[in-house]
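Of the protein chains in this complex, all but one are displayed in their positions.
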Amino acid sequence: MRIGVLTAGGDCPGLNAVIRSVVHRAVTHYGDEVIGFEDGYAGLLDGRYRPLDLNAVSGILARGGTILGSSRLERDRFAAACDNAKELVEKSGFDALVPIGGEGTLTAARMLSDAGVPVVGVPKTIDNDISSTDRTFGFDTAVGVATEAMDRLKTTAESHQRVMVVEVMGRHAGWIALESGMAGGAHGICLPERPFDPADLVKMVEERFARGKKFAVICVAEGAHPADGTMDYGKGEIDQFGHERFQGIGTALAYELERRLGKEARPVILGHVQRGGTPTAYDRVLATRFGWHAVEAVHRGEFGNMTALRGTDVKMVPLAEAVTRLKTVPADRFREAESVF
Amino acid sequence: MRIGVLTAGGDCPGLNAVIRSVVHRAVTHYGDEVIGFEDGYAGLLDGRYRPLDLNAVSGILARGGTILGSSRLERDRFAAACDNAKELVEKSGFDALVPIGGEGTLTAARMLSDAGVPVVGVPKTIDNDISSTDRTFGFDTAVGVATEAMDRLKTTAESHQRVMVVEVMGRHAGWIALESGMAGGAHGICLPERPFDPADLVKMVEERFARGKKFAVICVAEGAHPADGTMDYGKGEIDQFGHERFQGIGTALAYELERRLGKEARPVILGHVQRGGTPTAYDRVLATRFGWHAVEAVHRGEFGNMTALRGTDVKMVPLAEAVTRLKTVPADRFREAESVF
Amino acid sequence: MRIGVLTAGGDCPGLNAVIRSVVHRAVTHYGDEVIGFEDGYAGLLDGRYRPLDLNAVSGILARGGTILGSSRLERDRFAAACDNAKELVEKSGFDALVPIGGEGTLTAARMLSDAGVPVVGVPKTIDNDISSTDRTFGFDTAVGVATEAMDRLKTTAESHQRVMVVEVMGRHAGWIALESGMAGGAHGICLPERPFDPADLVKMVEERFARGKKFAVICVAEGAHPADGTMDYGKGEIDQFGHERFQGIGTALAYELERRLGKEARPVILGHVQRGGTPTAYDRVLATRFGWHAVEAVHRGEFGNMTALRGTDVKMVPLAEAVTRLKTVPADRFREAESVF
Partner (left out) sequence: MRIGVLTAGGDCPGLNAVIRSVVHRAVTHYGDEVIGFEDGYAGLLDGRYRPLDLNAVSGILARGGTILGSSRLERDRFAAACDNAKELVEKSGFDALVPIGGEGTLTAARMLSDAGVPVVGVPKTIDNDISSTDRTFGFDTAVGVATEAMDRLKTTAESHQRVMVVEVMGRHAGWIALESGMAGGAHGICLPERPFDPADLVKMVEERFARGKKFAVICVAEGAHPADGTMDYGKGEIDQFGHERFQGIGTALAYELERRLGKEARPVILGHVQRGGTPTAYDRVLATRFGWHAVEAVHRGEFGNMTALRGTDVKMVPLAEAVTRLKTVPADRFREAESVF
């Protein structure tokens, strides 16, 4: 068989581990040929690809990024190509396609599948917000980076007697904030799923100071927002340079807490550091397993599915099921975290 | 309520995170009193304990070891105490006991439970070999340490054109070897569950050298052993100092491979480094959740159980079910790993 | 003897290692008594201190922050106290004072010394900008944190074909930017010592893209600034919340580069993560040596000095010499860095 692989969407530690695993299983066990499309779906549409043999994937297991490159989906061009799916497949001559990506990528994969392309998807997101899989690779690395940052910030917060507001990634789902907040020992966690009231945070900080703990760390997802009417934070204003002047919820919240508390509060925005670099062991293992199972599914002809972790097993689940709704943080997971504030 | 906590058995990253979580949930939410028995079951038998309030567990989340100490079980004394369980409970006046430990500890917990002591166990082992739970905390940290070591060894193996044999922990189950071998990109993995033939490893190394890859890394669980008749490795001999002269399977295998291959092979024994120090974010979250759910189970009166991870949920499972057999690496997990050798 | 220790100024990894070393050398070798003033000079002025024995400093070597706390210098109150130095010494009854801190702290130490207080200073700054010493502890940790961040950002920059602008600490001296930029493989470095022209950065990025390298990382000290007339970056404006709306040079430069290049450019502001947490081995060794030599200087009566690293030796240098001018990055160090852009 000839199997095509591509990576699309934002960077995510573990992409290379999936590619390597697909190549190893396909080439060594099945004697397949593997080709890698360059720059995500753009390479598929253009017929830009290169052969991937064992040497091509040697030494990439622990490397961040993707050797295949990535790009944003050109929606119109993609939709047009789907109308002519047969031609798309013939241009590069593959028997199966393994797209590795997040919600957008998998939705596109589903469109291809509906158009008759033999597809097995592999879910990827540092945000851990894809339904139907217990975890996605990249998430553990992101949580690890954010946790290590909070470990460092705590000693500084303590010696300066300060409040630190750490903004982590997560626009629509708060998994990174939840788990790094728990692991980093944050005293407050704000999630997109749960509008916060700054007054609660003020109360928490004041109670800590009253108990003799002269610092606090608050972990905020970038998509978190205050409950209506609890805080004026200037979202939506545009400055003279044409950039939105809202500096993100972490910065806005730090200003607000400093104003209300009369104590120093400082924002730290972790940003892209969370989505690059060497994956953790956990993510390498999960990515490797996903690659292996994708090849197995290809050879069993189970198209229209994606790999998913369910307990300790990797299963196939329909793409349709995976992309219809976001997996958000349920209330009981927040309650667990809340108890150690 | 008055809840007693103890930690028993070998060191495991995450123990302090469980203790902290138990105290936070019990004290803050339920207004309970928590006491910590010192040095494992020894403290329970002696009535040696100290009160644990929020200050006592401040700052311990990220610290390895256990603030309560640990010790080996004195079996006879313990069995005798079980015959008089009522007295045991009255001596320290607790309403529920939360023992945190591995198979031995949980078996003892079951004995206490059978004797009428209200017990909720928390499983702990870096080996990940406890049935009924998808994972145990400590395992992710151990795998991370071993993986980082393999990352480092690979560059050295490559520049010296050497074979490296890395021995990791795992006497009866090979989970650490399996996952760190996969994550570290080992070219061979030897597990206790699956006797190995050195001839297979020789063949793999020779094929790699033939392909131009002038090095190999082999990951061996300390409990791995050769298939009958495939290798003479001197197990059981005693030297003049009264120590067993068998230096462990990693060293024995390195010698054997060097002899057969005529190439340099070096053993690296990672040892106790794998079971100490700061837990990973994953282990801190799991340990925190286990502590939280143990307190909930205590308040629901669900005694005789232990916490267990099932998919993304923490459930209660009967102690009886958890300790009857070891969770070993199944054949299909090994097949996944094998494909990237 | 009775030796007083205090830590003042911003957080810096290695402070606890100095305190521990002072206590060990003084108590074990000389049989001294050591007291620790709380919250920097504030504790000295108030006579707030606690005894420091071996137990008090047990387990703190690898911990960030300072067990003694820190605070900003109240200049007027401090100057007044200096006028009455004798009383200050008598209040707490110490024979020698070891203040650990940055330029402000050491300047204050010099005032005390001039007023007759027996002082041996220990320099501390993550910025490495104190004259008379080759290095200060804390700097290596800060550089390590910034380098690790750049390692991670590179894979993301590459897969997104982006320019990343990383802002690191360094208001007046660019040592952190210089060394983390070199270690992290930055393609441009902007230092306070050397006003930059955005046009040069634009040229560098365009040349990289022309060579097929579709990303770039630029490392900017927070105190870096454009050469006059090369870039309008809005410094000094105040927004409706009373905060300066200038978001820092990293953010301003990213916007500017995006505008000029027509390519995505993203800022990452590392912030306080650089000054907290576990010190590197290098910083622990240097801090431990400084503590040891401070005690030796006290017993030799060499007051009015501070410890300094000179080559491989720790020497005593006059406080006066150390605080008169900042140690900035010389032109030839920048030339070394420039060659690998």
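Going by the order they are written in, the chains are A, B and C; count residues from 1 in each one.
Here, a residue touches a chain if its C-beta (ideal position, glycine included) is under 8 Å from a C-beta of that chain, and two chains touch if they have at least 3 such contacts.
Bear in mind that the values here come from a model prediction, so they are computed numbers and not experimental data.
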Chains shown that the absent chain touches, full complex: B, C
Contact partner of the left-out chain, one of B:Arg75, B:Arg152 or B:Arg171: B:Arg152
Options B:Arg50, B:Arg75, B:His160 or B:Arg310, residue touching the unrepresented chain: B:His160
Residue among C:Gly185, C:Gly248 or C:Pro318 touching the omitted chain: C:Gly185
Those residues of subunit C which, in the complete complex, touch the missing chain: 20-21, 24-25, 28-29, 54, 58, 61-62, 134-135, 140, 143-144, 146-147, 151, 179-180, 182-185, 211, 213, 278, 280-282, 284-285, 288-289, 292-293, 310-312, 336, 339-340
Contacts of subunit B with the absent chain, listed as residue ranges: 7, 10-11, 15, 63-66, 69-70, 145, 148-149, 151-161, 164, 234, 239-241, 243, 245, 247, 255, 266-273, 275-278
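The rule is short, and it goes like this: only the chains that are shown with their structure count from here on.
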Intersection of contact partners for subunit A and subunit B: none
Chain whose Cα mean lies nearest the overall Cα mean: A
Cα-centroid distance, subunit A relative to subunit B, in whole angstrom: 29
Centre-to-centre distance between subunit C and subunit B (centres being mean Cα positions), rounded to whole Å: 40
Rounded Å distance, subunit A centre to subunit C centre (Cα mean): 34
Sequence positions of subunit B contacting 2 or more other chains: none
